[in-house]
Structures are given as C-alpha cells and as structure tokens.
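The other protein chains are all here in position, but one chain of the complex has been omitted.
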C-alpha cells in the first residue's frame, strides 16, 4: 500500500481498545445519573427556606429511608456508591477522550477560529475539572463538615448557614454552579446525541430544553446560598 | 490531401464480434465462445488496472471479486476522486420503465445516430443491452438514485431524447455511481484481492514479446519510479480534454497513460473527435484554470440569445425583445434551444465570431430565464435549478435570478482514444482499454448520459468477460524488473524526468499549457479548416521545441513534486495535439463534434461524407520526423441506415 502512514508506523492508540463511542455512552449514562441526583438534591436544598427543623429532618430522613426493612443509612450508602461510581466512570471516560483528542492533534493551528462551538461546549473539560474539585470540597464542607466553619458536629442546616454567610464560600459555590450550568447546557444536548436520540426536527427542541434545564437547575441551586448571603435565610 | 503529414497503412478490423449471428445475439455468443479461466487459476493471474473512475473502479472491483490478483493505480489520493465524480446529469438505460416505447434497440439506434454514424454497431448494441444490468447493479450497491413517492426509480429525458431513460441522483449522478464502484473497490482492497497504489502515476507501458506485461509508475509522494508486472494491463485513465488547457476536466486529467501506450504500439483512434459542451460558465480572465459545466438541463427552460447588433453592450435587461436574436429558436424551429450539443456550441461560436458575443471578452451568450420565471414563478425555477444557479452565482458573483446567465461552450469530452476491438483489447495483446480512454462507443459525438453508461458497462460487464479469453492462455512467462524491456522502459522514464528537471529555462509549464490550449481551441476547436489546422501544425512543433529547451521545472525527482507531474503531462499533450490536428486535417468531412469549414451544407450544417470517411482512423505512432501511419477500420451499418442528421 503506497500511503504515508504505513500501518506499521501508525501507532494504534490505546484508546482504541475501548471504542470512543462506548466511552461517550459511559459519560452520557453516568452524566444522566448525576443529573437525576442533582434534580433531587436541588429540590432538597430548597427546603432550607422551610427552616432548620425541616431541613435537618430531611437530612435525617435520607439516612432513615427504608428503615426498618433495611438497617439505617443503607439506601444513603447505595446512593453514595452509585454516585461515586458514576463520577469515577464519568471522569475516566472524560479524561480518556481528552487524551485521545490530544493525541489526535498534537500540533495546533497557528490561526484558529471557531464558529459552531459554544462557550459551553468549549469549557466541558475544564468545567468538569472544576466540578470534580468542587464536589470534593463540598463533601468536606457540608457532608463531613471538616471544611466548614460550624465544624463537623454541627447540623447540616447550621453548616449551610455558617458556610454561605461567608461571601468567599458562597463565591466558590457560585463559580461551581455556573460551571455546572454550562456543563449541563452542552451535556444535555450532547447526551441526547450520544444516545442517538436527536435528529434534525428535534435538534432545536433538544437545544432549547438543554438551555432551560441548565438555567432552572443552576438557579434552583443558587437561590439558597444567595438567600443566606443576603440574609433572607438566617 | 495532406500526404506529407501521414501515410496510409494496412486496414484493420475487429475480429472478435461473432458476425455469424444477428446483432442481438452477438454479445451472448461472444461470452459463450470466450475461453474461461478456472477459479483456482485466477489467483495465479495478475491484472494491472490503471484508473479508478467508473470504468477502472468497477473493473478492478469485479476482477478482484472474480478471484484475479488485481493491482489498482491512480494518481489522486483516493479512488473516490476520479473525475467521473463530476458528472452531473445522469446515466441512460433501456429499462422502459416509463412505457414510452424505449427498448434496447431504440437506445442502440439513438446512440449510433447520435454518434453521427462513426461508431461500431456491435459495440453500441452491446452497450444498450448491458445498460439495464448497470442500473440493477448500482441499486444493489445502494446508489441513492432519485425515486418517486411510490418508491420506484425516477427517470428523466436528457439531451434531447424523446424517451425518458435517464436515471439520476439529483445533479450528482457521477458522484453517486462512482461511490458505488469505489465502495465495491474498497471492499476488495479490504479482502486483499486488490492491491492499492494511491498517488501513483503510470508513465510507461512495458511490452515483452509483443504483449503488455506491466507498467512503469512513479510514486508521487516519494518520487520513486518503479516497475510493476502483470499478465494483462487495463487502462481506464479517462479523457484528454486537457489538451485544450481550459476544459471541464479535472486539473490532473491527462493523456499520459494512453499516449505512452500509443508510443509502445497501441493504435490511437479518432483523436480529433472532441465534444464541446454548450453550457459552461464563460472564461473570465487570463489566470483562469478550469471551466465549469452547468447541466444542459438548463436548456429545457432557459432561452439562448445575443443582441442583434454587434457590440451592443447595454445591460441585457435594457435590450428590448425585438433587438434580441434567439438564434437557436430562429435556426432550428422544431428543436429550438434543445438541439444537440455540437450544434448549440457551434452556433454560439458563430454569433460570437460575428462580434455579437456578450460579457467582458465577447465570448459568451445569454441563457435567459426571465420568461420561464414569469411562466413558472421563481419558486419553481429554484426547485428545479437552485443548485446550478447557486453555483453560477458563486463563480461569477452575479445573480442569475436577476440578470441572464452568460454561457459559452467548453471542451468536455474526447470521443477518440486507444483503438480497441470488441473485446476492448488494443492492438497490443494483453492491453485492454476501457471507459473514456478508448474510442469505442460514441462515434463522432457522444449523447448526454451515455459516458457513464459506457464506463460502467465496460468495467462491470464487458471487460471482466472478455479478458478471460486472453488470460486463459496465461499465466505468461514470468517477467521481473531485470527483464531488458522493463529496464529500458524504466530508464526512459527516468531520463525524461531528469531531462525535464535539468532544462531550467525561463517559462513555466503552465504558460506552455495555456499557449497550447489556446492554439488548439482556436485552430482545432469547434470549427476546423485546412488553413487553421495547417497553421496549428506549423506552430505545435515550435511549441514542443521551445518546451524542451525553455521550460522551468523546479524541485527534485525524488520528492512530492507537482510541478514535475504537470510538466510530464504537458509534454504528452503537445505530442498528442499534433496527432489531433493531423487527424482533423485528414478527415475532410464534418461529423458530430468534428466540424470542417470546408464540409457544410448551404445553410451551414455539418456535412458528412460517407463515401470517403465511413471509417475509424486508427493511427500508428512513428518516431519524430516520420509521418504517422493511418490504419482504417471500415464501418458498416447493417441495422441503422446511414442518414443525415437533421434537427431543423
């Protein structure tokens, strides 16, 4: 065969051992799991408006679901395991595709202009990294309380109020939530494509839905911390 | 007659068509009589196929499937880029799906008549027979032909035929047919039956003991020149319209493969038969590199005109009706704007010669849709011709919905090519020539939608059957790179390459190509006369002389060097141009695309001379200084009776 890339010279990318589309499916499915969790989580967070008791009660309730049929915290742990698995799988696929893309174009263009690419799609990767870091911080902050001014033996409500009263902490959340908003804007559309559910007629609807969904979810998450900051919740 | 320019040799004839049976049975009879090759033996036989257009792609894929070892060569990076990809209009087949009276016989009849009685009846009949299989084959491959709502294939009438037998895929029929053949070819490459040589240009033919046994080719990426061997060689390298520099052919389309084979002994038939297509976008400047064809379907609704007054350079919309000359409608009241290509082209030239041409350099006529827009409404015109109008706007920067289009004829197709017999074998045993590269089926003029048909007929159905007969006597004695004939061919190619690079003169290859092209268009184009051809024949040797002493080809032989590729092709065009002029000069009659000023009816129509010229002119190459030798193949018309074409 007379070609420049003789098959011997071509380096089979490791990535090819698992199909790039398979990785995308992993991302889409794990992404959807995370999205479903976040919808519930956002609704739960809005209970901050209902006061300390309701919020703490809700937190308690999560830990008691299924009792007495199953021992305490079983369902919570199942959720945690699924979430962890989803995050790990999601991150693995993302990093692997990222590396494949880097190998696919080691030399960049001198001049480059993007027209179709949105801010959201361009920031998926670094936005995802921000989200990953945020999740770690967030768990240390509100679940474990170790990174929270109210300390680890406070109630979840106290920790939320204590954290969000600090403009710096709130800023971190705002940044992360904006990142989330953008991530979902492209993510929802992208998952629809990846799972083969988009077509020309649906394309606009899918994109509109993705935008609305991202805005609603981000806003839903943003309201409680901002309310704490400006003193609506105290 | 110009006896100083050539000598007449022995007549030749096709001996392969079984003349003892009626024409409708000759093809099946030939297949029956042809020797077969046992499947197990096919693996031991190698066939080189040069070209991956409709003809070469379909042939290589089919031979690979049949079990032969095939080596496929082409000069582009991918087989899918062969110039067949550019064909727009459609492909004919005698399916009679419209129940409008079509039949194999009618397609045969139309094609012989369309070719102005300068083609071989047997070949044309076979083409018509096989046409129906082509459509079946392409549909099975998934070619997305236009369909009707009921799911059946759609047809249209094309190029002035009275039946609807043209199958099409929007304006991209050639592309879709080629992709069908390309995919079949890639499948064989994956299966290992076809070995691929991309970006590899054939530069010579290796003939051993009188048989074609291989080629010399240059790997265009590395510059390596090497020899390749086989039991038979198939050339499917397309047409040579680029002799004219500006044509509708791809920039890389060349005559090199067939010309070098000609120099090794294959006769070259009817080199002067060229087709000039009437609806192309006119030339707009000195730097122009390529002409773009617009489907002739435009003539179904567009009206062709020029101002009555010469030098009238008013905005066309300001010219009142009675100061316009709708010359085709005036001259040919019954066919009007739909006269065959050669007639439409020549009349456009005539009005421009009278100084009534339009556009920047006076080489153009209007194709006006104003009346059609009024009659049908803009949306209907958009639906029918939208993509062509867009293409026109893109190239010219003018809006054809507002201002009439300007069109001018451009060289489009070459009916001439290497002489082949009924088996598609040239005069060199083992050298087969298919597609536009051979001379076979179109006579002096090709009807629209029949080149695609011929390419696929040759490649899918004809060659794979006839080549067996030849290969059955193989495998031939082994030849390798050490064989004196191979060494000599290789050395000659190297020497030519080195020579081109060493001249280091003051002119670019392109400047020679432009000069040759303009000369050929003016003197051996739409109208030829003894005077113009003599003038051309005086000038071409001078161009050749200057080329070989003053061309500058930069770069090295051992690298990717597009300048070198172009120079080699132009060198061959210069030689071929000379033969074209000799052929045009010797044929003192007008037929099809060949219009001799000396041979016309009182009202300026082409006048055939069947008495003296009902033959194929097959030329034998002779070294420089010795006039070429003409071998005549007499044409007999058993089934379609000789008659003068009339489109009045």
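Odds and ends about this structure:
All chains are identified by letter, namely A and B, in their written order; residue positions are counted from 1 within each chain.
Definition applied: a contact is a pair of C-beta atoms (placed from the backbone, for glycine too) under 8 Å apart; a residue touches a chain by one contact, two chains touch by 3 or more.
By definition in this document, contacts and distances are computed from a predicted model.
Of "Beta sliding clamp", "Phosphate transport system permease protein PstA", "Aspartyl/glutamyl-tRNA(Asn/Gln) amidotransferase subunit C" or "Succinate dehydrogenase subunit B", only "Succinate dehydrogenase subunit B" is the UniProt protein name of the chain excluded from the display.
Judged over the whole assembly, touch between the missing chain and the shown ones holds for A, B. For the options B:245, B:366, B:408 or B:461, the residue in contact with the chain missing from this view is B:461. Screening B:142, B:355 or B:475 against the full complex identifies B:142 as the residue touching the chain left out. Considering B:156, B:263, B:284 or B:518, the position touching the chain not shown turns out to be B:284 (whole complex). Considering the full assembly, B:78 is the residue among B:78, B:473 or B:622 that touches the omitted chain. Touching the missing chain, out of B:73, B:117, B:158 or B:179, is residue B:179. For chain B, the list of residues touching the undisplayed chain reads 58, 61-62, 65, 76-81, 83, 85-86, 95, 97, 133, 135-142, 144-153, 169-170, 172, 175-176, 179, 182-184, 186-187, 189-190, 198, 221, 248, 250-252, 284-285, 287-290, 292-293, 390-391, 394-397, 460-461, 464, 506, 508, 510-511, 552, 554-555, 559-560, 562-563. Listed here are the chain A residues that touch the chain not shown: 1, 3-5, 10-13, 15-16, 19-25, 97, 100-101, 103-117, 121-122, 124, 186, 189-190, 192-200, 203.
The rule is simple: only the chains that are shown with their structure count from here on.
Note on chain placement: the centre of chain A and the centre of chain B lie 61 Å apart, centres being C-alpha means.
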